[in-house]
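Heads up, this is only part of the complex; the chains shown haven't been moved.
Labels run A and B following the written order; every chain starts at residue 1.
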Amino acid sequence: MIKVGIVGGTGYTGVELLRLLSQHPDVEVDAITSRSEAGLAVDELYPNLRGHFPGLAFSEPDPERLGDCDAVFFATPHGVAHAMAGELIGRGARVIDLSADFRLADADEWAHWYGQSHGAPDLLEDAVYGLPEVNRDAICQARLIAVPGCYPTAVQLAALPLLERALIDTDHVIADCKSGVTGAGRGAKIGSLLAEASESMKAYGASGHRHLPEIRQGLTRAAGKSVGLTFVPHLTPMIRGIHATLYGRLTHEPGDLQALFEQRFKDEPAVDVMPPGSHPETRSVKGTDMCRIAVHRPGGGDTVVVLAVIDNLVKGASGQAIQNLNLMFGFDEMEGLYAPALMP
Amino acid sequence: MIKVGIVGGTGYTGVELLRLLSQHPDVEVDAITSRSEAGLAVDELYPNLRGHFPGLAFSEPDPERLGDCDAVFFATPHGVAHAMAGELIGRGARVIDLSADFRLADADEWAHWYGQSHGAPDLLEDAVYGLPEVNRDAICQARLIAVPGCYPTAVQLAALPLLERALIDTDHVIADCKSGVTGAGRGAKIGSLLAEASESMKAYGASGHRHLPEIRQGLTRAAGKSVGLTFVPHLTPMIRGIHATLYGRLTHEPGDLQALFEQRFKDEPAVDVMPPGSHPETRSVKGTDMCRIAVHRPGGGDTVVVLAVIDNLVKGASGQAIQNLNLMFGFDEMEGLYAPALMP
C-alpha cells in the first residue's frame, strides 16, 4: 500500500483520479488539496464518491505532508507544478504531473505557447513523458512524469506505427480531432454551458492550439525527423471522449496496415486495434484507460486514415496517470483500470 | 466461484449484467443466449467488453446447459421466463428474472396488464420479490427471484418509510417519475431515436402504465392497506437514470422526517439518504447499484416530497439482480457493485 497526494483536486481530472483510485487495492489517498475548497469534504463536491473516501476533505497544500507521500499527482492549471514539484521530489515523493508543465522538452517553446517563462527548466531533464507505449522503461525509473495531454495521446497512438516505419509523408500529417466538453475543464465558461455547447459542433483553435507543439514533438520523435502537422480540434456535444481522425499520405506501398498496427500494439494493455473495417466509438472507452484504433485505406489509394478513440479524462489524463503510477511502483500496469466502459 | 447463465443477453439489461459481472470475483458466465444473434461473439455486439469475456458468444438457449448453472438470469421480454423457469429450477438452477413475469402476486392482474394469460401461475408462490430492502431474508433462501422494475424500485424506496409508519394519506400518493430512454429497451422504435427523444420532454402512459400495479402492490404491502397511487412516467432526454418525485399528504405531525429516513435505511448498503436540503442528481448514481434519497417538507406544510434517484439499468435492473445473487449465494451483498458513478 502506497500513500498518494493530489494537488488541485476539485477539477475533473482530480475527481477522476479519486474515482479510479477508489478501485485500486494498493493505493491510499492521504491528501487532496484545494485552496478554494479547503475544509470541504470531497463527497460534498462529488456525491458520487459518498461512502468511498470517508473523512477525506480538501486541504491547503502542505509541502511537508505531500512530501511524505510516495507519489503526488498534480491536477492543476499550468504553472503550479513548476512551483512545487522540485521541493516534493527533494523530499522523496515521485511526482506525476497531469498539467502541461513538463510536457515540452524545450523551455522556450513552452514559454511561447503558455505566455510565461518556464518555472522549472532545471527539472526538464528529469521529466519523463508518460506515454507508456513509447517510454515504458523510462517511466518505471522516473521521479517526475509529464502525463501527456488528451489530444496528444490519441494522435500519437494513431500515428506512431506509420511514422516509426516511415510510411507516410511527414510534411503533411493532418489530425482532425473531436473532443467532448470536459476537455475544457470545470471552469464556468459561457461557451461550455449546455445551452451553448449542446446541439452544435464547431472547430476551435484552428490557427494554433497548445497541444500542437506537444503532438509535433511526439511525432517528430517517432519519425526521427521534423513532422509538419495540421491539427484542428472540434468541440463536440458530449461529456467525455476524443475521436482523432488522422490522415497521412503513403509515400510507398505499405504492406498490410492492419497487421502493422496489430503488431505494434500487441503487448500494449491500453491499446486495442479493432478488426479491419471497424469504426471505434468514443462510448466504447468511456470511463476506461483504453485507446481503440482502426486503420483504413479508402479505395486502396495513397491516403491512410486512422481512427482512434480515448476517454479524454482517463487515457487522456487520470487513467494514464495511474498507469504511470503502476509502472513506477511495480504494480500491474492496469491495476485499478480494469472495468469495462459503461455502454450504453 | 459459481457458474451463471444469461437468457436473452443482447438487450441493455443483458449487457449490463456482463459489464457488472466482469468485476465480480466469484462468478463465471458460462452461457449467454440469444436466438437472433447465436454464434456472434458478445464483444462484437458490445465492443466495450473486448478483452473481458474472451471466447464468450451468444448461443441458442439450451435448457440442459442452463440447468447446470448455479443461477440463471432472464433478461428477456415478458413471457419467456414463464416458459423456461420451471424446468431450470427443476434442474437445480436458481432463477433470477429481470422481466415482469413474476412480479405481480396475482396472476389475473398480470394477465390484465400484459394482455395474455400468465404462463406459470404455479411458480408464483415460490417467487420472491427481489427488493432487498424489504425481502432480504426471503431472497437468501429463494429459488426464484422477481427482480423489481425500475420505476417500482425508485418509488418504493422513496415511499416505504412514510407508509410503514402510516404518516401519509394512503388514498392519494403521487409518483411523478422521469426516466432516461434506456428504460424503453434496445428495440428500434422511432420514438427512441436521438432525433425524436433528444431535446424534448414528455409524459407517457399517464392513463396507466404496466409498472402501476407493481408499485401499488409494493406500497400496499408496506402500508398494510390499499394505496391509491397516481403514477405518471416521463421520457427524459438522457441515456440512464430515473428520478422519482413522490408527493404524500401528511395525516399528522410526522416528527423528524430526515431521521426517519436515515434510520430506515441505515443498514442498507444500496440506499443513501442525503443530507437535509439535498437534491440528488441521477448522474450521481450512473452505473451504480445505489439509490440516493432526499426528503423535503416545503414550507413546513402538510405535503412531504421525497426525491429518489437510481440508475434504471443497475439498481433498477441488472445491479439489483446481482445484489440478489450475492444474497442467495452468501457473497458480500455488494460484491461486484462497489465502483462509484462516472461523474462527470
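We take it that a residue touches a chain if its C-beta (ideal position, glycine included) is under 8 Å from a C-beta of that chain, and two chains touch if they have at least 3 such contacts.
Bear in mind the structure is a predicted one, so any value in this text is a computation, not a measurement.
Of the identical chains in this model, 2 are shown in place, and the full complex in the file is built from 4 copies.
Methods note: only the chains that are shown with their structure count from here on.
Per-chain Cα centroids separate subunit A from subunit B by 36 Å.
Remark: subunit A residues 12, 15, 19, 22-23, 46-52, 182, 186, 198-199, 239-240, 272, 274, 280-281, 283-288, 292, 338-344 touch subunit B in the complex.
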